[in-house]
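Every protein chain of the complex appears in place save one, which is left out.
== chain A ==
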Amino acid sequence: MNNMSPEVALHRISPELRPLLCNVVRNGRVGLDSTNCLRVTDLKTGCTSLTLGPCCDRFKLHIPYAGETLKWDIIFNARYPELPPDFIFGDDAEFLPEPSELPHLVQWDAGKSECLLQLVKELLQQYHQYQCQRLRESSRLLFEYDSLLEDSSYHHNMEVYAGRKNSWTGEFSARFLLKLPVDFSNIPVYLLKDTALDPGEDVALLSVSFEDAEATQVFPKLYLSPSIEHALGGSSALHIPAFPSGGCLIDYVPQVCQLLTNKVQYVIQGYHKRREYIAAFLSHFGMGVVEYDAEGFTKLTLMIMWKDFCFLVHVDLPLYFPRDQPTLTFQSVYHFTNSGQLYSQVQKSYPYSPRWDGNEMAKRAKAYFKTFIPQFQEGAFANGKL
């Protein structure tokens, strides 16, 4: 019943209602958090138990909203599939949307498969307004909301969940979920390709939880879509600053935005820099290039001959190049170590400066090779065996 796969749900629902549910399950991305799609559970029927299936016509829809999951009951009648559904809004017993503001309910058309999904989106909008209304119970939080509302970048990209008042302590809590206006479009495609699932929209969401009405306990959290997270170097790479006590969202959120933007820029720059580096090496070493990463420009392998001594140089470019220095690995083509590997030496510190351009780096690298090779050769002959 729970964690039902969409296909199972579609199989059990009454055939006349299937198109509506199909649309919801397959295309159903509502709200800011579009990485989580809508889920359907608890399929039941309103027909007598003697009716042969599939005849399910009522179910629970799980909708992600402001970090919470809303569980709404949707009730159809399989015998009258042309009729619009009824809703039970779970624990939000006081939420009563205005029917006139639900055009897809007033002009319900069971023939249009997207009708249900559109209706759910309209209900969600009404729900958002209802939650914002509830913020009135705390003037501080209402202020936060209003200030964000004025900023056009956040106005339409905000979900608010005003939590239930704790009946014992009388505390009121709220959560703001904001979609950060950060441009991810310039992130090189290769960085976004590695995720197994459909990455969906690239989005960064900032969730700020106010555990009390006076904003003394505030917990921010950044959510990145998987591809962005990967592109920026994993979840550990990005740390957002703590919410300053006495601060407010209208100041804090832009801070986080800037941080994120900087990071993205850095990543983009790094990519370009790496490309430049590789290009310079290609032009300097020409035929000596064995192979290189033509997508991410993270690796380069050269084969160099010096006084009849051949060797390989592997260059590994880190993510935060040029800030971080590339690693050079020298490898002999003749000598093996005891473990059967080709004899190699890694060099991490050599003359380098992040301010050099690609050309300069290639020239300097060449010069370094010349000084280092005799040393390497000796080492190879001494420690390796043919």
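Criterion: a contact is a pair of C-beta atoms (placed from the backbone, for glycine too) under 8 Å apart; a residue touches a chain by one contact, two chains touch by 3 or more; residues count from 1.
Here, contacts and distances are computed from a predicted model.
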Protein name, per the UniProt record, of whichever chain is missing from view ("Nuclear pore complex protein Nup85", "Glycerol-3-phosphate acyltransferase 3-like", "BRISC complex subunit Abraxas 2 isoform X2" or "Transcription initiation factor IIA gamma chain"): "BRISC complex subunit Abraxas 2 isoform X2"
Contact with the hidden chain (one of A:84, A:326 or A:358): A:84
Identified contact with the non-displayed chain, of A:100, A:152, A:185 or A:349: A:100
Chain not shown: contacting residue from A:48, A:185 or A:236: A:48
Residues of chain A in contact with the chain not shown: 44-49, 51, 58, 73, 75, 77-80, 83-84, 86-89, 93, 96-97, 99-100, 102, 105-108
